[in-house]
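All remarks here apply to the structure that follows.
What you see is the complex with one protein chain gone and the rest in place.
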Amino acid sequence: MNVSIVPGLRALRPAALVGGTLFLGLLVGYWANATWYPGTSPEQPIEFSHRIHAGENEIPCMYCHTQARRSISAGVPSVSKCVGCHKEIATERPQIRKLMSYWQNEEPIPWIKVHDLPDFVHFTHKRHVSAYARAAGIECQTCHGPVETMDRIRVTSRAIDGSFQLDTPWEMGLCLNCHRQHQVEHGTDCWTCHK
Amino acid sequence: MSLLDRFTDGWRKYRKPGYYEEFDYHWAMTIDLDKCTGCEACVTACQAENNLPIVGEKAFAEGREMKWIRIERYWEGEYPDVKLRFIPMLCQQCDSAPCETVCPVSATYHNQDGLNTQIYNRCIGTRSCAVYCPYEVRYFNWNDHQWDAPLEQQLNPDVTVREKGVMEKCTFCIQRIRQAKDHAKDDGRRRVRDGEVQPACVQTCPANALVFGDRKDPNSQVSRSMNDPRAYRVLEELNTDPSVVYLKKVDAKG
Partner (left out) sequence: MPNIERRDFLKLVGAGSVGVGAGFYLRESIKHPMEHLIPHVVAPEDFSTGIDTWYNTVCSMCAAGCGISVRTREGRVKKIEGNPSHPVSQGRLCALGQAGPQVLYNPDRLTGPLMQTGERGSGAFAQITWDEGLSKVADRLDLLRAAERGNRVCLLSQGVRGHLAQLFERFVDQLGSERLLHYDFDHPHTLYAANQRFFGEQRLPYYDLKNTRYLLSFGADYLGSWISPVHHSLGFGHSRQGRPDVRGRFVQIEPRMSLSGAAADEWIAARPGTEGLLALAVAHHILSKGYYQGADRADWIAVLAGYTTTEVAAQTGVPAETIVRLADAFAQTQPSLAIGGGSAGNHSNGVDTLVAVNALNYLVGNLGKAGGLVFNPEPAGPTTHPHQASYRTMLEFVEDARRGNIEVLIVNGTNPVFTLPSAAGFAEALAEIPLIVSLSSFLDETTALADVILPSHTYLESWGDDFPEPGVGFPVGAVSQPVASPLYDTRATGDIILGLAQRLDMNDVLPWSSMEDCIKDGWRQIHERGGGDVRTESFESFWRAVLTAGVWGEETHRESTFTLDKSVIAGIGVQAPEFSGASDDYPFILHPYLSTTLHDGRAANLPWLQELPDPMTSVVYGSWVEMNPVTAKGLGLTEGDLVDIESPHGRIRAPVYVYPAIMPDVIAMPIGQGHAEYGRYARNRGVNPIEILSPQMEPQTGSLASSATRVKITATGRRAELVKTGGNSRDLGRNIVQTTGAGQHSANLNSIPITVIPS
């Protein structure tokens, strides 16, 4: 006896075609979202440019992010800090007017967080910007990427070879590679970074 | 070298006598049962410090309470010659911990400070460690826990809020140890001073029954306390080599 499943399959062909198209669409939709709306460089309430501040004007990072050297978090400058300069500088630009409206309304600027770590990770800026870390050649850019070239902050990660990879979020490898490279004391013990 | 070989090799290394000698600290605690009044201040202090959830009456009745340190109570004798003995029970941070051998993903292991660690994001919730622990001090998150707003504002930012499916236990307040080491580095010191770091339970104990410190420092309070002739370890016959040492209660009649 010779039974063929081909006729049976043939009957399924339209369904397979629809399923295949659905799947293809899924991929396209996923890709489109990841490409055009990656969320790795969100639009901020004020178009603040690190390129102008840190790049062209060479303002040191810790002039504004003052907490970095003494706290776990680098800190975002208070509105008053921005106003401190901008009541004199470039006061007529639309973005600065926006800033001044926040200031006059005594409202904080709802900046959107770009670089984020999971809640189970303990990371302290203090230790990583200490004199010891700087001597080892670790700078803010080592993790945050070439911020001074960015108009809008974008998620950047660093590969083993030192090249920057845009839109790649931080993962544990980034920390571990660096800890290994610099032979950090107990740098690969889980409880050094996990909490 | 296969993964398994690497694993067992590492394991043997940790088990070799004297392995911990080369490291900086070996944290330990003593609990003086002659001072302990059973007041449970330590239990609440731990709950506040380590973001322990409120499980609710129903879950509590099912034996799903979360208390990294608890007071156990044992009655002795019958009325009128009856005594009640308290013993605070927390993770004993065993140097030969049974829980560490069983974890299939090495989410719990022994670190260089003599601490029995629990890495939450690595844990897959097999609960094997809880079965192996003779002290019953590992607690499993059966649910995602809720904090009725605004109670969540009290949560300690230095401690993770654990989610459903994760095992957890006493850490000797690792966040405080970490901070003390950080301060020591800021001051250019190599070591943390004795008494500089205290877990929440030790800090609050109204009777001063708990002592915490580095037993590698022979002059630390905890080292001296461990040399007390009353010192013993709970379930010593199991050779788990705990880092928590109890001092016997003195049994005297008025």
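Just a few scattered comments:
As written, the chain order gives the labels A and B, with residue 1 at the start of each chain.
In the analysis below, contacts are C-beta pairs under 8 Å (C-beta built on N, C-alpha and C of every residue); 3 or more make two chains touch, one makes a residue touch a chain.
Model, not experiment: these values are computed from the prediction.
The residue from B:V55, B:I177 or B:V192 that touches the chain not shown here is B:V55.
Hidden from this view is one chain, which touches chain A at 14, 17-19, 21-34, 37, 39, 42, 67, 70-73, 75-81, 102-103, 106-113, 116, 169.
By the touch definition given at the top, chain B reaches the unshown chain through residues 30, 32-35, 37-41, 43-45, 47-49, 54-55, 57, 60-61, 63, 65, 70-80, 82-87, 148-157, 200, 203-209, 211, 221-222, 224-225, 228-230, 232, 234-235, 246-254.
Just so it is clear, only the chains that are shown with their structure count from here on.
Computed from the mean C-alpha positions, the centre of chain A lies at a distance of 37 Å from the centre of chain B. Here chain B touches chain A in the complex through residues 109, 111-113, 115, 117, 119-122, 158-161, 174-175, 178, 182, 185-186, going by the rule given at the top. Within the complex formed with chain B, the residues of chain A that make contact are 118-120, 122, 124, 126-127, 130, 186, 189-191, 194-195.
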